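Shown here: the complex without one of its protein chains, the others still in place.
Then we have chain A:
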Amino acid sequence: MPLIPLHIRKPASTPTENPLPHLLHTPSGLAILELQGTIHFPTLTQNDAASTSSTKVGKLVFPLYNTDLNDPSDTKWMKRVYFYVGVNQRMTGECKKLGKPFAIIRRKEESGGDTAMGGIGDEDGAGRGTTEELEIVEVVRYKIVFSTRPEPVGGGVEEA
(Lines give C-alpha, C1' and ligand atoms only; values in the text may rest on other atoms or scores of the structure.)
Protein backbone atom coordinates (compact mmCIF):
# COMPACT_ATOMS: atom_id res chain seq x y z
CA MET A 1 0.00 0.00 0.00
CA PRO A 2 1.48 3.27 -0.99
CA LEU A 3 2.35 5.94 1.44
CA ILE A 4 1.27 9.22 -0.07
CA PRO A 5 3.36 12.21 0.94
CA LEU A 6 1.37 15.31 1.77
CA HIS A 7 3.55 18.30 1.02
CA ILE A 8 3.00 21.75 2.38
CA ARG A 9 3.47 24.39 -0.26
CA LYS A 10 5.14 27.47 1.01
CA PRO A 11 3.18 30.51 -0.08
CA ALA A 12 4.61 32.10 -3.17
CA SER A 13 4.55 35.83 -3.80
CA THR A 14 1.13 37.39 -3.74
CA PRO A 15 -0.38 36.78 -7.15
CA THR A 16 -2.95 39.25 -8.35
CA GLU A 17 -4.88 41.99 -6.70
CA ASN A 18 -7.43 40.50 -4.31
CA PRO A 19 -10.78 42.30 -4.38
CA LEU A 20 -12.07 40.65 -1.20
CA PRO A 21 -11.88 42.26 2.24
CA HIS A 22 -8.41 41.92 3.65
CA LEU A 23 -9.40 39.42 6.35
CA LEU A 24 -10.33 36.91 3.66
CA HIS A 25 -7.00 37.17 1.89
CA THR A 26 -4.65 34.22 1.77
CA PRO A 27 -1.16 34.14 0.29
CA SER A 28 -2.36 32.17 -2.71
CA GLY A 29 -5.54 34.22 -3.14
CA LEU A 30 -7.74 31.20 -2.50
CA ALA A 31 -10.94 31.50 -0.47
CA ILE A 32 -14.00 29.42 0.33
CA LEU A 33 -17.58 30.33 -0.54
CA GLU A 34 -20.45 28.14 0.49
CA LEU A 35 -24.04 28.45 -0.59
CA GLN A 36 -27.27 26.54 -0.46
CA GLY A 37 -28.28 25.24 -3.83
CA THR A 38 -26.49 25.50 -7.10
CA ILE A 39 -25.74 28.27 -9.52
CA HIS A 40 -27.13 27.82 -12.98
CA PHE A 41 -25.74 29.81 -15.80
CA PRO A 42 -26.29 29.81 -19.54
CA THR A 43 -24.40 27.25 -21.52
CA LEU A 44 -21.44 28.61 -23.33
CA THR A 45 -21.49 29.61 -26.92
CA GLN A 46 -18.50 28.82 -29.01
CA ASN A 47 -17.65 32.47 -28.97
CA ASP A 48 -17.69 32.77 -25.18
CA ALA A 49 -15.55 29.76 -24.66
CA ALA A 50 -12.94 31.11 -26.97
CA SER A 51 -12.72 34.57 -25.47
CA THR A 52 -12.97 33.84 -21.76
CA SER A 53 -12.11 31.13 -19.33
CA SER A 54 -14.93 31.87 -16.92
CA THR A 55 -18.50 33.07 -16.75
CA LYS A 56 -19.51 36.01 -14.61
CA VAL A 57 -22.50 34.99 -12.57
CA GLY A 58 -22.88 37.77 -10.08
CA LYS A 59 -21.46 40.12 -7.59
CA LEU A 60 -20.46 39.97 -3.95
CA VAL A 61 -21.20 43.05 -1.88
CA PHE A 62 -19.92 43.70 1.61
CA PRO A 63 -22.26 46.54 2.61
CA LEU A 64 -20.76 47.19 6.02
CA TYR A 65 -17.17 46.95 4.93
CA ASN A 66 -15.54 50.31 4.73
CA THR A 67 -11.84 50.60 5.34
CA ASP A 68 -12.09 54.40 5.56
CA LEU A 69 -14.55 54.40 8.44
CA ASN A 70 -13.95 51.20 10.29
CA ASP A 71 -10.99 50.06 12.26
CA PRO A 72 -9.34 46.98 10.73
CA SER A 73 -9.99 45.07 13.94
CA ASP A 74 -13.69 45.83 13.69
CA THR A 75 -15.31 42.71 12.33
CA LYS A 76 -18.95 43.79 12.33
CA TRP A 77 -18.91 43.94 8.55
CA MET A 78 -18.58 40.14 8.54
CA LYS A 79 -22.19 39.84 9.61
CA ARG A 80 -23.53 40.88 6.23
CA VAL A 81 -22.64 39.86 2.72
CA TYR A 82 -24.88 40.06 -0.32
CA PHE A 83 -24.49 37.85 -3.30
CA TYR A 84 -26.35 39.13 -6.33
CA VAL A 85 -26.85 36.40 -8.84
CA GLY A 86 -27.86 37.51 -12.27
CA VAL A 87 -29.87 40.69 -12.05
CA ASN A 88 -32.80 39.90 -9.85
CA GLN A 89 -31.78 37.41 -7.20
CA ARG A 90 -29.97 38.09 -4.02
CA MET A 91 -28.67 35.91 -1.22
CA THR A 92 -27.84 37.23 2.21
CA GLY A 93 -24.98 35.69 4.05
CA GLU A 94 -22.03 36.36 6.27
CA CYS A 95 -18.33 35.76 6.72
CA LYS A 96 -17.47 33.19 9.31
CA LYS A 97 -14.27 32.31 11.05
CA LEU A 98 -13.91 28.57 10.75
CA GLY A 99 -13.71 26.66 14.02
CA LYS A 100 -11.30 24.33 12.31
CA PRO A 101 -9.44 25.77 9.34
CA PHE A 102 -9.61 23.97 6.01
CA ALA A 103 -6.57 22.80 4.14
CA ILE A 104 -7.03 22.98 0.40
CA ILE A 105 -5.42 19.90 -1.02
CA ARG A 106 -4.69 18.85 -4.53
CA ARG A 107 -2.63 16.36 -6.38
CA LYS A 108 0.88 17.62 -6.68
CA GLU A 109 1.98 18.50 -10.14
CA GLU A 110 5.07 16.68 -11.16
CA SER A 111 8.12 18.82 -11.17
CA GLY A 112 9.99 19.16 -14.41
CA GLY A 113 7.68 20.26 -17.13
CA ASP A 114 4.09 21.31 -17.04
CA THR A 115 1.75 18.41 -16.86
CA ALA A 116 -1.58 18.57 -18.54
CA MET A 117 -4.38 19.47 -16.22
CA GLY A 118 -7.74 17.78 -16.01
CA GLY A 119 -8.82 14.60 -17.70
CA ILE A 120 -5.72 13.91 -19.72
CA GLY A 121 -3.47 14.25 -16.71
CA ASP A 122 -5.64 11.90 -14.69
CA GLU A 123 -5.63 9.16 -17.29
CA ASP A 124 -1.95 9.56 -17.71
CA GLY A 125 -1.27 9.18 -14.03
CA ALA A 126 -3.41 6.08 -13.66
CA GLY A 127 -1.95 4.43 -16.72
CA ARG A 128 1.64 4.78 -15.69
CA GLY A 129 0.91 3.99 -12.08
CA THR A 130 2.99 6.92 -10.95
CA THR A 131 3.39 7.52 -7.26
CA GLU A 132 0.77 9.91 -6.15
CA GLU A 133 1.73 12.94 -4.14
CA LEU A 134 -0.54 15.50 -2.59
CA GLU A 135 0.05 19.01 -1.43
CA ILE A 136 -1.64 21.47 0.83
CA VAL A 137 -1.80 24.59 -1.29
CA GLU A 138 -3.47 26.77 1.29
CA VAL A 139 -4.94 26.85 4.75
CA VAL A 140 -8.17 28.86 4.82
CA ARG A 141 -9.48 30.23 8.10
CA TYR A 142 -12.60 32.10 6.98
CA LYS A 143 -15.45 31.35 4.68
CA ILE A 144 -18.25 33.29 3.10
CA VAL A 145 -21.46 31.41 3.65
CA PHE A 146 -24.96 31.93 2.28
CA SER A 147 -27.29 29.71 4.15
CA THR A 148 -30.60 31.18 3.04
CA ARG A 149 -32.43 30.82 -0.22
CA PRO A 150 -32.15 33.58 -2.77
CA GLU A 151 -34.74 36.33 -2.60
CA PRO A 152 -35.97 38.34 -5.57
CA VAL A 153 -34.78 41.89 -5.85
CA GLY A 154 -36.35 44.48 -8.12
CA GLY A 155 -34.80 46.70 -10.71
CA GLY A 156 -32.71 45.35 -13.49
CA VAL A 157 -29.30 46.76 -12.93
CA GLU A 158 -27.34 46.88 -16.09
CA GLU A 159 -23.69 46.36 -15.84
CA ALA A 160 -22.02 49.21 -17.61
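Definition applied: contacts are C-beta pairs under 8 Å (C-beta built on N, C-alpha and C of every residue); 3 or more make two chains touch, one makes a residue touch a chain; residues count from 1.
Rule of thumb we're sticking to: contacts and distances are computed from a predicted model.
Chosen from "Alpha-1,3-glucosyltransferase", "NADH dehydrogenase [ubiquinone] 1 beta subcomplex subunit 9", "Sister chromatid cohesion protein Dcc1" or "Intraflagellar transport protein 80", the protein name that UniProt gives for the omitted chain reads "Sister chromatid cohesion protein Dcc1". For chain A, the list of residues touching the undisplayed chain reads 1-8, 15-20, 28-39, 41, 44, 49, 51-63, 82-84, 90, 100-107, 117-118, 134, 136-137, 139, 145, 147, 153-155, 157.
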